[in-house]
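My questions all concern the structure below.
== subunit A ==
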Amino acid sequence: MSGPLSSLVRREIAIARRIGGGGSMGVVFLLVLVTIVPFAIGPDLNLLRRIGPAILWIASLLAMLLGLDRLFQADWEDGSLDQLQLGATPLEAVVFVKCLAHWATTALPLVVAAPLMGLLMAQEPESMLGIGVSLLVGSPAMTFIGAVGAAATVSLRRGGLLMALLVLPLCIPALIFGVSAANAAAGGTVPFLTPLAVLAALTLASGALCPFAAAALLRRLGE
Partner candidate 1 sequence: MNNPHTTFIVASYAITAVAVLGTIAAIMLDYRRLRRALEKLGAPVDQRADEG
Partner candidate 2 sequence: MRLKAQKLCIDRGGRRIVEGADFDLSDGQALIVAGPNGAGKSTLLRAIAGLLPIAAGALDLDGEAEDIASVLHYIGHAEGMKPALSVGENLAFWGAFLARDGKRGRSPADALGAFGLAHVLDIPAGYLSAGQKRRAALARLLVAPRPIWLLDEPTTALDVRSQGALGQVMAEHRAGGGMIMAATHSPLGLEGAGELRLGIAA
C-alpha cells in the first residue's frame, strides 16, 4: 500500500516530469552564468582554470535558488498547502519529502551538468570530478536551507528575490567548503576529504533542522 509520504514523492516527481521545465531551466541558467564569466574576465585559459571551481559552485548555487522559490508557492496558490496540513503525517515530514523530491528534479541535473561545463573553464578531469562530488554532497544543504527561505517568503510579492537575500548568507559555509573541496580535487595542499566531510556535516545538519523551521513557517500561515 502506498503510504502518504511515498505517494507525495510520486506526485512531486510526476509533476516535475509532466511540466519538464524545472530541471532543464536550472541547467540552462547554469550554462548562461558560466558562459558570461569569460566574456568579462577574458579568454585566458590559465586564469579560467584557477577560478573554474569557484565560478561553477557560485553558478550552481544561484541556479538552485532560482528553482526553489516555487517549492511552496505553487502549493500555496492551488490550495494544496492547506490540505497538506490536514494529513496524518507531520508537516515536517512533508517538507522533508518535498525538499528531497525538489533536490532530485532540480539539483541533480545541476550536479551532472556542472562538471561537464568545467570544459568551458579548461578544467582537468580530476577537478571536474571534484566539482561533481562536492556539488553532490553540498547541494542538499543548499536545498534544505533554501526551503526555509521559500517557506518564509511564500505568498509574498517578489518572494523569490527576498528568498535569495535571506538564503545566500546562510549558504556561505556550504559554498566555502564546497569550493575548497573542488579545488583540493584539482590538486592543492588541502586533502580532498577534509572539506568534503564538513560539507557532508552541513548537509546532514540542515537536513535534520531545516524541515522543522520551514514547517513552523508554513503551519497556520492563513491568508
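Candidate selection criterion: all candidates are chains of the complex that A comes from, given by their letters.
Everything below uses one rule, namely that a residue touches a chain if its C-beta (ideal position, glycine included) is under 8 Å from a C-beta of that chain, and two chains touch if they have at least 3 such contacts; residues count from 1.
Quantities reported herein were computed from a predicted structural model and do not represent experimental measurements.
Subunit A shares a touch in this complex with candidate 2, selected from 1 or 2.
Those residues of subunit A that touch candidate 2 in the complex are listed here as 1-4, 7-8, 10-11, 14-15, 18-19, 74, 77-80, 82-89, 220-223.
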